[in-house]
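Missing here: one protein chain of the complex. Every other protein chain is in place.
By letter and in written order, the chains are A, B and C; residue numbering begins at 1 in each of them.
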Amino acid sequence: MWFASDNTSGAAPEILEAVVRANAGYASSYGEDAAMARVTDRVRALFEAPEAAVYLVATCTAANALGLACLCPPWATVYCHRRSHIEEDECGAVGFHSGGATLAPLEGAHGKIDPGKLALALEAGASASVHNVQPGALSLTNTTEAGTVYTPAEVAGLAGQARARGLPVHMDGARFANAVAALGCAPAELTWQAGVDVLSLGATKNGCLGVEAVVLFDPRRSREFELRRKRAGHLFSKHRFLSAQIEAYLDDDLWLRLAKRANARAAQAAAGLAATPGVRISHPVEANMLFASLPAAVDRALQAAGAAYYSWPDPQAVATADGERVSVRLVCSWSTEAADVERAVAIAAGAMAPLP
Amino acid sequence: MWFASDNTSGAAPEILEAVVRANAGYASSYGEDAAMARVTDRVRALFEAPEAAVYLVATCTAANALGLACLCPPWATVYCHRRSHIEEDECGAVGFHSGGATLAPLEGAHGKIDPGKLALALEAGASASVHNVQPGALSLTNTTEAGTVYTPAEVAGLAGQARARGLPVHMDGARFANAVAALGCAPAELTWQAGVDVLSLGATKNGCLGVEAVVLFDPRRSREFELRRKRAGHLFSKHRFLSAQIEAYLDDDLWLRLAKRANARAAQAAAGLAATPGVRISHPVEANMLFASLPAAVDRALQAAGAAYYSWPDPQAVATADGERVSVRLVCSWSTEAADVERAVAIAAGAMAPLP
Amino acid sequence: MWFASDNTSGAAPEILEAVVRANAGYASSYGEDAAMARVTDRVRALFEAPEAAVYLVATCTAANALGLACLCPPWATVYCHRRSHIEEDECGAVGFHSGGATLAPLEGAHGKIDPGKLALALEAGASASVHNVQPGALSLTNTTEAGTVYTPAEVAGLAGQARARGLPVHMDGARFANAVAALGCAPAELTWQAGVDVLSLGATKNGCLGVEAVVLFDPRRSREFELRRKRAGHLFSKHRFLSAQIEAYLDDDLWLRLAKRANARAAQAAAGLAATPGVRISHPVEANMLFASLPAAVDRALQAAGAAYYSWPDPQAVATADGERVSVRLVCSWSTEAADVERAVAIAAGAMAPLP
Partner (left out) sequence: MWFASDNTSGAAPEILEAVVRANAGYASSYGEDAAMARVTDRVRALFEAPEAAVYLVATCTAANALGLACLCPPWATVYCHRRSHIEEDECGAVGFHSGGATLAPLEGAHGKIDPGKLALALEAGASASVHNVQPGALSLTNTTEAGTVYTPAEVAGLAGQARARGLPVHMDGARFANAVAALGCAPAELTWQAGVDVLSLGATKNGCLGVEAVVLFDPRRSREFELRRKRAGHLFSKHRFLSAQIEAYLDDDLWLRLAKRANARAAQAAAGLAATPGVRISHPVEANMLFASLPAAVDRALQAAGAAYYSWPDPQAVATADGERVSVRLVCSWSTEAADVERAVAIAAGAMAPLP
């Protein structure tokens, strides 16, 4: 019953096998491996973006920060959700890699930026003088940090606002696969067709060992990306092992199959817990994460049974804080087993069952 | 006949098996995996340094730049060899990660800093005023970029000069294993006992997929390292895969066995080529790299046979430049086969054999 | 009727005369002038801080950013008021000079940080992990950007919270003189005795041409300050002209006399406008700035008469926004004339007078 994070799972067998296969023989280093050329072709085809530049790094933070650094200068600010990973979990990486760009966190229910709040922020930014940081870019997270999913129309709405102001758009897609799996849309629809300029295409959380693709739909800043990646120490010498992971990941829709599996487990958990007396689901469960407010008895029973998950600050819960409830996050991954979910639900139900 | 670089080799079977084994089950992320605790213990034991802080990253550039960033402030300069990797091959990574530190390249034969040149530079640095960049640190590369090896006494001599000025010492040990294998000394002798404060302990080039350990013999800056690593995007979520590599690498002296193998092949190549008429060996071949000036006929014959290696600028060769010679670098790795070396030597000899 | 800003005034005659006097003869450059030694002595005496390090720069932004850069590392965050100059008016200078430090803006009425909000923020910061930016420093602005003044007790309360967490405290004293003039306290009471580590001691706005002193009450980071100042380009060659200004500024309490004059004019304006029907004073007028919500007729009449001032977003006013009101800021300086204030008040009153 390991629901702490999707990055506590290992790699999917197909990925691991690809890495083992890639080990044979000699290969050019630093991204000049033959597999990388195939990866680029495959990503371009998948996204219907024949001009896109594609690069691999090993962490989500690197993907986000390097991508954003190519979109905005040191004196710019990036509009993002207050609960976004770049704001809350990357120790200032965007500022570091961009040489100073700041973040302008915006509110919005269920992890999605409120379009009205973005409009206000952009309006304020439009009158920035030389004394102010300048509007720089919009960053959207999809799947959001609340486990919800922006639809293509929602992305287009927010991105359209930014682009109308001349601002580029970044998408943190650490869980992009879960979003696409949930929506059933084409990757292009959710990205460049909706106004996204740069995508962090996550793979680590969804079954790889450690690899993320950065997709620059506008390839003009590709050389800049390469140089930023290198001097940040993110260009791998034995790059073939990154290429092999992504190649296998995209092969035969593995990425979507893994994501669907994770999403299905989260849905299973949501259904079960929603039916448990006293449990409140905090956000719509649309991908592979479930946020809930649990009666303390449920929390205690799950912990006692060895379930691993994080308590998670729930802004709304603060207002109604009572010592008898715990806000938590449960994350499912490609490797989460239905039986574990079932067991967790049963434990929760048991904890709330009237004494016989 | 692949002598382009040791990073064009794959991973040793033991390493790959460890990665596969590490995949089982769930593990805490971001360096909290159980294997990392074992790695720290093992590195401390190997280096007889029970207080040392140990961290893993995936690239040599990250290891060097993060380590040096913890040693000197943005306004400092790092004394290093003119041919060092941080000066020539990392696209300004030290400056980037440190927030501005510069490099002061020094000359010295065969890839080793000339002690007299260091003394002059330190003497000049001692009178730095507020108008100048300040002396920051000394960085030594061992195995050097010329394929030679600093002895413990040589390290102690240079490091001692720096420490006498209050400057800390970094060692770029991308090929540290090859140096230890060549010298037969204890790792402690070559590092902290000789005055090294921070070591980049390379593993990628010597049989891993992608992992380097940074060893802070003085652990006072360990929290700083952790924060620098994170905000640079170098903290891995599925960190277990880094831990597994290093654990297997150090297990049962695998690291030394792999390095000895590579060194032996380079020695074999050196012996063979030294006996080839017209071939001049440029630097003492002490580890796994061989630099030579080849008659053009030898170069053509090797290329025609499919041998992969880089031509390499040889400062000394410039003075005696003649169109009929080519300066080259041949690198052996753990996976280089004796038969390949033998074949290359035979081709070289054949190219210079008098026509029958 | 020039109320746009105190930096639209010229220099006080005493300051200008000192600059003219300082021009005679030759003087050592880059801060080695004899006058600077006197300035240091004088500032130390004034602040009863015989160990303090004192440096001069020419702009308030430089003083704040360089001072804060000496207090916190690149991965730190500075707690400050949402309306503070470092947050709103310095184009990211703190992040630039510190190499990445971010700002954590806090709310609070009338330009003062709410102690409860600070407590919450510090409490949240105390559990920062390696994934988060780290608590770095507290920055207080006194006189605040709302024209109010923190008392020594208020400073001590907020600074005490920060220091209890091990965080240093910076004070943006661009209008420090106005605060001391308003409070009648000793400079030491308002700074180091209340827990302030570094003070930006403003002088430009209060009658100088362009000079600010940075006072490091803890001199351990003085060399760091000197190097940061130099490489940022803020070390003046003909430094004597900065020294001369500050020396004259502190001579014979000129700084307090100038500030009192400015404060008195603001009080005069406040009294007059408070008595004008329809005018609402937004914040207590405690120093040299007055914020008010004016009936549009008053605004129009003042503008028509050539009064210069800025409209100023008033967060509270938003709630009661009606098209017939304008929120404004009026700033008085050492050179504001009583007659001009009187005239402005009369115009305002006239605009609201019932038609005869």
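Following the convention adopted for this analysis, contacts are C-beta pairs under 8 Å (C-beta built on N, C-alpha and C of every residue); 3 or more make two chains touch, one makes a residue touch a chain.
Quantities reported herein were computed from a predicted structural model and do not represent experimental measurements.
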(request) Taking the full complex into account, find the residue in B:Met1, B:Val19, B:Leu106 or B:Val133 that is in contact with the omitted chain. (result) B:Val133
(message) Given that one chain is not shown, which residue among C:Gly10, C:Pro277, C:Pro313 or C:Gly350 touches it?
(response) C:Gly10
(message) Across the whole complex, list the residues on chain C that are touched by the chain not included here.
(response) 2, 4-5, 7-11, 16, 19-20, 22-30, 57-63, 65-66, 90-93, 96-97, 204-205, 209-210, 227, 230-238, 240-241, 308
(request) Would you write out the residues of chain A that touch the absent chain, in ascending order? (result) 30, 73-75, 99-100, 130-131, 134, 224, 226-228, 230-231, 235
(request) Could I get the residues of chain B that touch the absent chain, sorted low to high? (result) 74-75, 88-92, 95-96, 100, 102-103, 130-133
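The rule is simple: only the chains that are shown with their structure count from here on.
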(request) Return the chain whose centre of C-alpha atoms lies at maximal distance from the corresponding centre of chain B. (result) C
(request) Using mean Cα positions, find the chain sitting nearest the overall protein centre. (result) A
(request) Find the geometric centre of each of chain B and chain C from their Cα atoms only, then give the gap between the two centres in Å, rounded to an integer. (result) 52
(request) Can you check how far apart chain A and chain B are, centre to centre, with Cα atoms defining each centre and the answer in Å? (result) 35
(request) Could you grab the centroid distance between chain A and chain C? Build each centroid from C-alpha atoms only and quote it in angstrom. (result) 42
(message) Two-or-more-chain contact residues of chain A, please, as numbers and ranges.
(response) 90-92, 96
